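Before I ask anything, let me first share the structure, which is written out below as structure tokens.
In this view, the complex is presented without one of its protein chains, the others remaining in place.
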Amino acid sequence: MSNLAGIPYYVLEFGDELVYFTPYTITLFLLALTFTIFVLVSRPERQVDIAFGGDAYTTKEITISEMRFRRFMAIACGLASMGAMVTGDIFNFTLFTAMVGITNVGIVAAVKSPHVQNAAFQYGLVALTATVPLFGGAAVYAAATGSLSMIELAKGTLPAVPFVAKAFLVLGVIGEGMAPFYAAKAEMFRAPGAPYVIMCSLSSLLIFLRVIEVVMLG
Amino acid sequence: MIIRRISHYLCNYENIVPLFAGACAFIVLIGILLLPIQYHNDQLYPKTIDRNSTLDPYDRGGPPFAQATIRAQYPENSPSAGLVTSYLTPFSQFLADTTPHLGTTIVAHPGGILDEILYNTRGLDTVVEPTILFIAFAIASYLYRKGS
Amino acid sequence: MMWGQYSYGLLVVLIAAAIAFIALAMETDDLHRFLLLDLIEIPSLAVIALLGTDLAEALVLPGLTVGIAEQLALSQIYCVKERISANPVHGLNIEVIAKADAPLIISIFLVVYGLILSGFTGGGVAGLGLVFFFMSRGYKEDLNLLEMASGISWAVWIFAFFVFMFLPQYWYVALMCAAVGIVLKVTVKMSLVGTMWGKGDE
Partner (left out) sequence: MIAELVLATVFGLLLLGIHRKVIARIQRRPGPPVWQEILHMLKFSFKSTWVPATASATLFIGVVLVAIGIWTAAFFVVFTGGSLLVVFAIYMLHKIVEHGFGLSSGSPYGKFGGVRSVISAASEIPLFVSVAAIAIFTRSFTLSDIVLYQQVHGPLLFIAFPAAIAMYLVILSKMPSGPFSIVESKELVSGYKTEHFGVWRAGLEVCNGLKTTVLFSTFILVFIGQVPILWMVVGMVLLVISLSFACALTPMLSPFDSVTVQTIVTGLMLCYGTFLYVGGVA
């Protein structure tokens, strides 16, 4: 089952690491790009808090420095997810994924609410744990097939990738983004700053969608 | 009801670390059961060490300043591969000439095989890696400064 | 299938990883979880090292850096979360060191040696010199300047990467840029850590 997501339209060479676009990855890439542009140009919303059952409501204010920092993190997150979408190298993909994980933590860690911060810390622990299966999986890929290039893996001439390597990779990606088991990330999504928080959920979903394609190769 | 109990456990974010660690442990145990994994001998960047070279362990064949042979995935994409490997700083050259082994740690001088891989053939990895470092430092210093 | 050296190595590493993961799953204290993560990182590096080629060395490095960097960021989040604001480290409170010339000389030596070495280790050595200096003097440096230097060195690195990829005939320039970029970067980052600790002298 090679060429699962279609024939690469375009291949860009970075030494041993190729960047390539297929109909599948280009869809994901464009979406990451669109939302990164949103993050660039839009201002955060002013979130209204309501005490349910009462008439009291307050608007949360975001300070300028916090907004700037989170915007920076969200842009970095968008770039990382774009990279993860188009890269044609397993290890490179894991690095971009790790970067998505750390930027996700960064986007919410700047929020002052202790509740959100505690959630960010717990999620950061998971993201850090996830680097183990992530890099471990990539290493087993290399050891068992002698290649890290997705294009070579898709050709089907290399030895089959062990199940463990694929499972590690998927587990690592799930840990970095929690996608699609977002229930654990719900506290983080309640943080104000819509464009940035959306980047959190978008990037983790994108890397999850990409890893599905990756594990089907080889 | 079992569903309610599961969802109560899931909705507390304090529990995600044990949950994820448990999943990792589970997959690792499956990995142990699925051993052995066949090591593929035809590897990229194979390790061959010339113990007699004064550049040991960084000698990867060929004299300094000549293009060494690097078995990369796509050699045609990096025509300068092998030049970085054999490059020595004057200081390193001096050490190599005067001491029996240039016993340095990894990448103590430009010109090691690692530089070759990190800068040249797999440069994108190396760009992403300091970027992660950069992001992590940015988070730490932002929080640090906000706190003080 | 055959049990080769690789499989035996992997068996040992996976057992270690399983023990570490189970420990993490059972731990309830946040700080202890955080410390256990450091332990868990080691098997992952071992899995990469089992690859046994030069590529393994090159892959260990990002793996290691990513782990350390994330731990740094997380530890800061932990401090904010737990409201740990008091700085328990007050520099090296040894009177002789604070006044004498020795830290300066040692630091200069380390920095110069690090610059000669260049590359990652060079950056580490030079950075260590600066850390030592800042810690012993309780030096209050403008963090913005250090961060700017770090950012510039990062940009130099990226520039070098593009030269390598698209203008390989100028590989020498790229090599120099990358080496200088990385030495500056590691130095700056480490000295940043030094100033963060050494501010309690007043």
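So that you can tell them apart, the chains are marked A, B and C in the order they are listed, and the count of residues begins at 1 in each.
Definition applied: a residue touches a chain if its C-beta (ideal position, glycine included) is under 8 Å from a C-beta of that chain, and two chains touch if they have at least 3 such contacts.
Worth saying up front: this structure is predicted, and the values here are computed from it rather than measured.
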Shown chains in contact with the undisplayed one are A, B
Among the options A:131, A:147 or A:201, the absent chain makes contact with A:201
Hidden partner sits against chain A at residues 1, 4-6, 23-24, 27-28, 31, 34-35, 38, 41-50, 59, 179-183, 185-186, 189-190, 192, 194-195, 197-198, 201-202, 205-206, 208-209, 212-213
Residue list for chain B contacting the dropped chain reads 3-4, 6-8, 10-11
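The rule we apply is simple: only the chains that are shown with their structure count from here on.
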Among line, ring, star, complete and other, the chain touch graph is complete
In whole angstrom, the CA-centroid distance of chain A from chain C equals 24
Rounded to the nearest Å, the gap separating the Cα centres of chain A and chain B is 21
Expected list for chain B, residues touching two or more other chains, is 17, 19, 21, 24, 31, 37-39, 43-44, 78, 120, 122-125, 128-129, 131-132, 135-136, 139, 143, 146
By the touch definition above, chain C meets two or more other chains at residues 6, 10, 17, 21, 24, 33, 51-52, 55, 59, 62, 66, 69-70, 73, 77, 80, 164-165
Listed in rising order, chain B residues that touch chain A in their complex are 10-11, 13-14, 16-17, 19-21, 23-24, 27, 30-31, 34, 37-44, 72-74, 77-78, 81, 120-125, 128-129, 131-132, 135-136, 138-139, 142-143, 146
Residue positions on chain B within touch of chain C in the complex are 17-19, 21-22, 24-25, 28-29, 31-32, 35-39, 43-47, 60, 78-80, 83-84, 87, 89, 91, 104-110, 112-115, 117-120, 122-137, 139-141, 143-148
Given the complex, residues on chain A that touch chain B span 13-18, 65, 69, 72-73, 76, 80, 83, 87, 89, 91-92, 95-96, 98-99, 102-103, 105-106, 109-110, 118-119, 122-123, 125-126, 129-130, 132-133, 140, 142-149, 152, 158-159, 162-164, 167-168, 171, 175, 178, 183-187
